[in-house]
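Note that one protein chain of the assembly has been removed; the remaining protein chains are unaltered in position.
Moving on to chain A:
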Amino acid sequence: MKQVTQTGATVEEALLLALHELNLTRKQVDVEILQEAKKGFLGFGSKKAQIRVTEKQAQKPFAVQEAAEPLQEKAEPVENGQSEVAEPQIGSSLSTIEENLEIQTTSENAEVPFERNDYELAISKVEEYLSDISKQLSISDLHIETVQQGKVIQFNLSTNSAALLIGKRGNTLNALQELAQLVAHQYVKRFIMVKLDVGNYREKRKQSLEVLANKMADKAVYTGKKVELEPMPSNERKIIHHILADRLDVETYSKGEDTKRHLVIEPIRA
């Protein structure tokens, strides 16, 4: 029974490579996905897909095999002869490669139970990072509450000098969030999202964005011209898009690149 472990950028690619190597068709093999491909985040934490391709047992019964083999020989007598000669070498080198891969996979499989642990490590490191920074900002009464939901880790901070951590329109808070995300990613090499909140700021910001969005939409309709908002981070733009999605008299889209990306509200002329 032939078996190959193959890696590739995607599962499909790995499968094609493996089939090529075994000289079999898709129907003649069983495919076991050892690891799905991961795209990662900004190129970090990307993983290649890994599959194990095994020749199907059903092919083994002699009658079937004998019936199949002469056909193959008739079809490609020369090629088949060559491959038979070459096969033992390929087979042995394959098996050594396979062994190496096997070791890798087992070690990778062994990592899975640690998933919880590296989350916990990341959380404690981020908490430490945040409290270190706050100490330097002369905030002594910082209290951190952490909620983890799947890939989202939410840190709720509370202090009396919240204004210092939030900054103008949440600038400081967003900067801290970005850095906290980077710190978390040092310990967890998969996609995770770090969210920071200080004293319910995000909720309050959402409410004031709702007011702003409707006011600006009214202005766009009233003047008949498009209104460009100031640059905002993606989460705030999303809130506005979401609020104005229900209004039929305006249309919203974002313009500009990266830090200059901002939202435009355009009136729809009836």
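Here, contacts are C-beta pairs under 8 Å (C-beta built on N, C-alpha and C of every residue); 3 or more make two chains touch, one makes a residue touch a chain; residues count from 1.
Just so it is clear, contacts and distances are computed from a predicted model.
Trainee: Hey, which one's the missing chain according to UniProt: "2-oxoacid:acceptor oxidoreductase subunit alpha", "RNA-binding protein KhpA", "SoxAX cytochrome complex subunit A" or "Sulfur carrier protein ThiS"?
Mentor: "RNA-binding protein KhpA"
Trainee: One chain isn't shown here. Among A:2, A:125 or A:247, which residue touches it?
Mentor: If we include the chain that is not displayed, A:125 is the one touching it.
Trainee: Out of A:10, A:171 or A:223, point to the residue that touches the absent chain in the complete complex.
Mentor: A:171
Trainee: Of A:152, A:182 or A:268, which one is in contact with the hidden chain?
Mentor: Of all options in A:152, A:182 or A:268, contact with the hidden chain holds for A:182.
Trainee: Go through chain A and note every residue touching the omitted chain.
Mentor: For chain A, the residues touching the absent chain are 42, 125, 129, 132-133, 136-138, 164, 167, 171-172, 174-176, 178-179, 182-183, 186, 258-259.
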